[in-house]
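Just dropping this structure here.
== subunit A ==
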Amino acid sequence: MTDETKPPTPPPAAAPAPTKPAAPAAPPKPKGPTANDASADPVVQRLSAALPGAVLAAKELVGQVTVEVPPEKVPDVLRHLKGTEAYTYLVDLTAVDWKARVPRFDVVYWLHSFEKGNARIRVRTSVADGVECPTVSGVFKAANWMEREVWDLFGIRFAGHPDLRRILTWDGFQGHPLRKDFPVEGIDTGAAIYPDQYPEGGGPSGKDGNRKVVS
Partner candidate 1 sequence: MNEALLYNVVIPAVKAIVSVLVVATVAGILTLIERRVLARLQVRQGPNRVGWNGALQWVADVVKLIFKEDIVPAHAESAIHFLAPILVMVPALTVYAFIPWGPEGTFRVPGLGMIRTGPYGTDVNVGLLLLVAITSIGVYGIILGGWASNSKYALMGGLRSAAQLISYEVPMGFALVAAILMSRSLSLVGIVEAQKAAHLWFIFPGLLAFFLYFVSGVAETNRIPFDLPEAESELVAGFHTEYSGFRWAVFFLSEYANMITISAIATTLFFGGWLRPFPNVAWLSFLDLVPGIVWFLLKVSVFLFVYIWFRGTFPRYRFDQLMALGWKILIPLSIGNVVLVAFAALWGIPGLKVLSVVLWVALVGGFVVLSRSTPKRRTVLAEGV
Partner candidate 2 sequence: MSEERAGTAASVPDSGEPMLGLREMELNFGPQHPSTHGVLRLVLKVDGERIVSARPDIGYLHRGTEKLFETETYPMVIPHTDRLDYVAAATNNHAYCLAVEKLLALEVPKKAQYIRVLLDELQRISSHLLWLATAAIDLGAITPFFYTFREREVILDLFEDYCGARLTLNCMRIGGLLEELPPGWIERVRAFTEVFDKNIDEYEDLLTENRIWKQRTIGIGILTGEQCIEWGVTGPPLRGAGVKWDIRRAIPYECYADLDFEIPVYPNADTYDRYLVRVAELRQSRRIVLQCCDWLAKNPEGEIRGKVPRVIKPVAGDVYAAVEAPKGELGFYLVSNGSNKPYRLRVRPPSFINLQALPEMAKGHLVADLVAIIGTIDIVLGEVDR
C-alpha cells in the first residue's frame, strides 16, 4: 500500500481506528464496575486457612471472585476447591498473555459448584515464559484438552500432562498463535505435518498473490 503516491486512508490498520472517529468527542466515560477486595469471602478464607500461602490475593469484579495463587499450588487449590468446597465442574481453563509483564502469562481456571447454589470462582496464576505449570488434568478430566489448547496457542507447558500435543494447529507448527508477538496475518510455517518432507519454513510461498499482508 505504501507505493502509492498518496497514502490512502484504508485499508485502515486496526490500530489507528479507535482514535480516528471519536477521540476528540471523548464521550463521558461509562462508569464501569470497580474491582473490590474479596479476601473476606468465606471460600477464600477457608482456602487460605487450609492451604497457607496459596492465596496471594483475591478480588471481585461484577460479582466474580478471582483468587490469585502461585502456580505450584494450583493442583492443590483446585483439589481443595473440588473436594471440600464442592466446586466439581471445571468450566474453563485458558491463559492470557501479558506481553511485557513478568511473569508473562496468566493461566485462569473457573470452577462451578452445583451444590452451592451455582457459585463460581476463578483461580488465576501467573506463569513465566518457558516455565512449566503443573497440570490439573489429574484433578479434572476436562482440563485435558483445555491444557492442550493452552499449550498449543500460548506455549505454556503443563508438567505431568498425560498427552501434551498440539490440538488446534498441526503437529510441527512453529510458534504459538495467541501470543501477542505472533503476527495476526500468520507466519509461513509450511505444511509441516510431515517435517521430513517439508523443511521448516517451507510450504506456500509468501509471494502468493492471494496472501494479503494485513498491516
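Here is how the candidates were picked: all candidates are chains of the complex that A comes from, given by their letters.
We take it that contacts are C-beta pairs under 8 Å (C-beta built on N, C-alpha and C of every residue); 3 or more make two chains touch, one makes a residue touch a chain; residues count from 1.
Here the structure is a predicted model, which is why all the values come from computation and not from measurement.
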| item | value |
| --- | --- |
| Candidate from 1 or 2 that touches subunit A, complex-wide | 2 |
| Contact footprint of candidate 2 on subunit A as seen in their complex | 14, 17-18, 21-23, 25, 27-35, 61-62, 64, 66, 88-92, 94, 96-97, 108, 110, 114, 118, 120, 122, 140-142, 144-146, 149, 153, 166-172, 177-178, 182, 184, 186, 193-196 |
